[in-house]
Structures are given as structure tokens and as C-alpha cells.
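Removed: one protein chain of the complex. Kept in place: all other protein chains.
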Amino acid sequence: MKKLLEFINNLDRRWIFLFIGLAVSLPLFFPLGIDFTVSHPVQGFYDTIEKVPNGSKILMSCDYDPGSLPELYPMTVAALEQMFRKDLKVIVTCLWPAGPPVVERALNHMAFEYKKEKGIDFVNLGFKEGREVVMVSMGASIPNTFPTDYNGTPVTQIQIMQGVTNFKDLAMIVNISAGYPGTKEWVQQVQARYNIDLVSGCTAVSAPEFYPYYQTGQLKGLLGGMKGAAEYEKLVGVMGLGTRGMDAQSVSHLTVFFFILIGNLAYFVLRALKGKEVK
Amino acid sequence: MTAEALGVWLGAGFTLCILSFLYKDNPFYKFAEHVFVGISAGYGVALQFHNVFLPNLWRPLIAGNLVMIVPLILGMFLFARFSARVSWLSRWSIGLLIGIYSGIAIIGFGSGDLVAQIHGNLLPLWGGDYLTSFNNWILCLGLIACLVYFFFSREHKGSFGFVARVGIYFLMISFGASFGYTVMSRMSLLIGRFYYLYGDWLHILPQ
Partner (left out) sequence: MRKEVPLIITFLAGAFFIADYFVPHTGFSHIAETINGWTIIVITFAYVLGVANVTRVNLDYIQRKGKDTPYKIILLICLLFMMTVGIVWGIAEGTIFDWFFINIYVPMQSMMFALLAFYIASAAFRAFRIRSTQAALLAITAVLVMIGRVPIGEAIWKDFSNFAEWIMNVPQLAGKRAILIGAALGAISTGLKVIVGLERTHLGAD
């Protein structure tokens, strides 16, 4: 017994890596299909977009890079699905350098499915360096901040940008964010100044700190991590990576819990046994 | 083999190179790491060139907007850092940037965080039903206790110390929740990568 506990206490971390690898892999091959309910912040995200009149213009700021793809790309795709279904006109910006090509793919894929036209139904304005300064600059003039789209077409020649000067000409802002700059800066610099409806999809790491913003109403909706993406996909009616990953998420969380439990058990039982030996 | 298939095999190969670091540091990982740093730095420059330099500076400048010489010069001043003799010039550009960001941050934190969050916590202690009222009491007392804990100008003893200890308990709950969500986030990233390897590369996942 003591040898087993010592083995557990001194377990080579590569065994833990192996267990985590199996915990994530096996449910992908043998799905459990466990159902889940939708939480209030996710419902708020969906309802806020749903309330926007059809045909309105929405700003979608995709502030992430490939490091957060599994959490945020499903949110992007599901949000585009909902917005294109409502015939909303989507203006996309990116404040992270590695964001534009990823978002461009999501836009082109969804546009093909919904037969939407670039420049008329959506536009990817690309990336601008500057973080909060870009947000404040957009508050004065979006065309002056983004004179061309991602492919170099002047915004004056893009139909969807006609009549769009600043945030007052937009129905709401959808922010998909991985960190800084992201939701916090959008709340501080844009929502606080212009009082525009703002919803956020963010990584699970950031989500806990945005609950205060949701409670005050500064955020009208919040998607947190892959679970948030899965709940949102359920509302929109799509089967994306968010939903497919939930079983693996469940099993991996149980595995981490199991390791915390046996780690503590081994530690405290060994300590008690060593205490008895000393006496 | 199509370009797309080649790309997936290349991506999977590099993914496995990075994954090999779990066993131990090795030449495959080092190679992949250096390729990544080179590609990302080169990517950034090309992106900045097309998305910022050309539309925001170069085209307005050659169209006759001579005021754009000012940011061009300020930007060039940053490169003065490479010369010990004229490195002081870079401080002008840095001073401008720091001043602007400080001003914007003061407004953002003041209106977006400080005022709004305090306002959001001014909750009725009787909220219409027992659960809402209980929650409002927890929120009010919790926030006050945490803020008392953060007040380090006074020693945490006596009744002040008791309230500060309650504040620590609320903070521990916050950090515990953050840890739980952090685990969720990290596992999601791994799920995404395994989905790519099993699905996009090997095509062995069930439909």
C-alpha cells in the first residue's frame, strides 16, 4: 500500500500526459452524446442578435488568433450562421494580427452556404495595429481607420460601407475575443462611451472576469469557451466543433478531477503513515 | 497529391514535432519552433505592410496628404534605437504612444470599470424574493469584504482583519472558478488539435 502511494506521489508526469491524451482522444471515437442545457449568458447572446431588425448592419470584431481556434472559431461560424439567416450585413474587423486569414475563411465558407456576396452582405476590413486606439479611432470614423478592406479594395467602393461612419450607424457589436485587446477594451472604450449593444464570445480563461460586465448589462450576452460555443450552436441549430468536443471535454475534466483527488489522497495518507512511523 | 493534401500533411508533421516536446526537448521540436518564429515574424511584417502601411500611410501620402510625413518621421524615429548616438530620438515617439495610451486607459478604466462596476453593485437588499435578496446580500458583502482585504494601509487585525479574511474566502472562490474555466480552456485547445489530427489528417473519426 505504501509503495503504491509513493508511486502515485512521485508519478512521472508523462503518465499524466498519456492519460490526458487518452481522455481527449477516446470520446472523439466513441461519442457519449450527453445532452446539455443552455445558460442565461448564452441565451442573452443569441437573443440580442435575434432582436436586431433584419437587414441591419452589425460590426463583428474577431480579436483572436489560431491559438484559440477550437474555442472561438465555432462561435464565429455559428454567429455568422445566425446573422446571415437574418440577412444582417456583417462588417468584420480584427485587432489581432493572425486573425484576418482565419476569419476570411469562415466568411467565405458561410457566404457560399448562404449565397451572400462580398462587399454587399459582408466585408472583412482586415487588421489594424493599435488596440484601444483603433477602437477609439473607429468611434470617430470607421472608413478613416480602415480605408481599405483586407484585400485592398477602398471602402468607398464597397456597398456595405455606404452610410457607415462610426458606431452610431451600427445596430450592435459582436466581439469574439481571445484576450488583449478584446472584450474588456470594447466594454471600456466603446460600450461605455457610445452605449451600443455589445455581446462577447471569449475563451474560457477570460470568461470569469467578464461576468461582472454581463451582470451590469455592459455585455448583453456572453459565450465562455467551447461549452459556450456548444450551447450557442444548439440554439442556432448547427452541429459544429463545439458540440462535437463536449464529450471529450467531460471526460478530460473528470480525468483532471481524478488526478487532483488521488494526488491529495496519496499525499495525506503518506503523511499520516510517516507520522505514525515516527511515533 | 493536391496542394491542400500536402498542406494538411505538412501541418500534421509540424503538429507532431511540437507534440514531441512532451517526451523531451529534441531537434524536431527545435526545428519546428524556429520555423514558427520565422514564419510568424515574416507574416506580421507582410500583414502590416498591406493592412496598415499602404492604406493608412503610403497611399494618402502620395495622394498629396503631406501631413502624413509626421507619423512617417515619428515611426522612423523608433529605429534610432539602433544607434547609441541618436537613440534619444526614439523617446519622442515612445512618449507620444505612452501618453495617448495612458489617457485612453484612464478614461476606459474610469468609465467602463470603476463607475459602472460600483453602480452595478448598488443592489436592493430586498430584491422581491428570498433568492434574489440572498444573492444581492452576498454580492454586496462579498465586494466590501474583498475591497477591505485590498486595503493594505491598515493592519489586518481585529474586526477589520475578520472582514479581510472573509474577503480572502471570496477571492479563493473567484480563483477556484478561474482555475476550473482555465482547465476547460486548455482542454478545448487539445480537443481541437486532436480533431485536426484524427479528422482532417487521418480521416479516421466517425461521422
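First chain written, first letter: the chains are A and B, and each begins at residue 1.
Heads up, the rule we're going with is that contacts are C-beta pairs under 8 Å (C-beta built on N, C-alpha and C of every residue); 3 or more make two chains touch, one makes a residue touch a chain.
Predicted model only: the values in this text are computed from it and were never measured.
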From the list A:28, A:94, A:110 or A:256, pick the residue that touches the absent chain. A:256
Sole contact to the chain not displayed, among A:134, A:155, A:171 or A:198: A:134
Touching residues of subunit A against the unshown chain: what are they? 11, 13, 16-17, 19-21, 24, 34-37, 39-40, 65-70, 98, 101-102, 104-105, 108, 128-130, 133-134, 136-137, 140-141, 144-145, 150-152, 193, 208-209, 211-212, 215, 227, 246-247, 249-257, 259-260, 262-264, 267
Considering the entire assembly, which residues of subunit B contact the chain that has been omitted? 3, 6-8, 10-12, 14-15, 18-19, 21-22, 30-53, 56-57, 67-68, 70-72, 74-76, 78-79, 81-82, 88, 91-100, 102-107, 109-111, 113-114, 117-118, 120-121, 135, 138-139, 141-143, 145-147, 149-150, 167-177, 179-184, 186-187, 189-190, 192-193, 196
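Note that only the chains that are shown with their structure count from here on.
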Subunit A to subunit B: how many Å between their CA centres? 13
In the complex, go through subunit A and note every residue touching subunit B. 14, 17, 20-21, 24-25, 28-29, 31, 67-71, 97-98, 100, 126-129, 132-133, 136, 146-148, 150, 152, 185, 187-189, 191-193, 203-205, 207-209, 212, 215-218, 224-227, 241, 244-245, 248-249, 252-253, 256
Would you pull the subunit B residues touching subunit A in the complex into a rising list? 22-23, 40, 43-44, 47-48, 50-52, 54-56, 59-60, 100-101, 104-105, 107-109, 111-113, 116-117, 119-120, 174, 177-178, 181-185, 187-195, 198, 204-206
